[in-house]
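Can you keep this structure in mind? I'll have questions shortly.
Complex shown without one protein chain; remaining protein chains in place.
Showing chain A:
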Amino acid sequence: MLGHQVKVEFVRVFTWRQCIVWAALVLVLPVIQFMIIKDGYVYYRQLDLFLRLNSNFVPLLFPIIMVLVYSISFPSEQKNYFIPYVRIRIPLTTYFLSKLIVNAILSFLIAFLIVFVPFVFSMYIEPYLGIVRFYPTNGNPIPYTTFEQLLVLGTLPYGVLYSLWVGLNGMMYATMGLLLVMILEKPFIALSIPFVYYLLGNFITQVLGYDQFSPTFTIFPFSISQQPLWTVFVPFLFLCFVVMVLMFYLKERLHKHHD
């Protein structure tokens, strides 16, 4: 039943309009960023271009983008009293769980692509086009970033693993958003909380001087010097913990609330 419902949700969500929105989410910000940074910066490696593409917009807007993937469509079901009619046809738990699964898969894919498309572009396509000028290092130190430890496995595995990491984080933020919408039933507060959490996490780690644990820098490590890999799991595990707590809370409350 759950598998069928997930299929139904997928069919419902794949409309032309929605696909265009997703394409825009993946492409618009990196393209704008590329236009801004293609001149005026010094690049030593193709990888520097990729890292620079991943700075500014995407890191700051990350949770908002993730919420816009799918969770944003849920409040209208609540507002228009769709849920009570769903209950007649399907257990509420199955319905909500299928929504959560679809949301997780889609947000994972979008977050993955948001990083992987620029990666493929800057590592494999841009060298043929030659838009960006590269400079010899001349003995200047190359700024290494976190996750470059994975480069020993090869360039493509690095790109895939790093994109998977971003995808995983994106999935967590999207799940947090959707869970909150289901719990609070106040779309504005619920959808803005992932972003507020992310921003305050950054703010507090910056103020206290623990930059290596900031939510942004552990996903997009462009503006911080290389850190040991374990540091990135600290905020991630905390995020997982928050999502788990929300999940249990929803499970406890779901039936009490809708009965």
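Simple rule for what comes next: a residue touches a chain if its C-beta (ideal position, glycine included) is under 8 Å from a C-beta of that chain, and two chains touch if they have at least 3 such contacts; residues count from 1.
Keep in mind that, in the parts below, contacts and distances are computed from a predicted model.
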Options "NADH-quinone oxidoreductase", "Tryptophan synthase alpha chain", "Electron transfer flavoprotein subunit beta" or "Membrane protein permease": UniProt name of the undisplayed chain: "Membrane protein permease"
Candidates A:23, A:36 or A:131 - the one touching the absent chain: A:36
Chain not shown: contacting residue from A:60, A:117, A:168 or A:183: A:60
Residue among A:15, A:93 or A:206 touching the omitted chain: A:206
Residues belonging to chain A that touch the chain removed from view: 36, 56-57, 60-61, 64, 68, 72, 75, 186-189, 191-192, 195-196, 199-200, 202-204, 206-207, 223
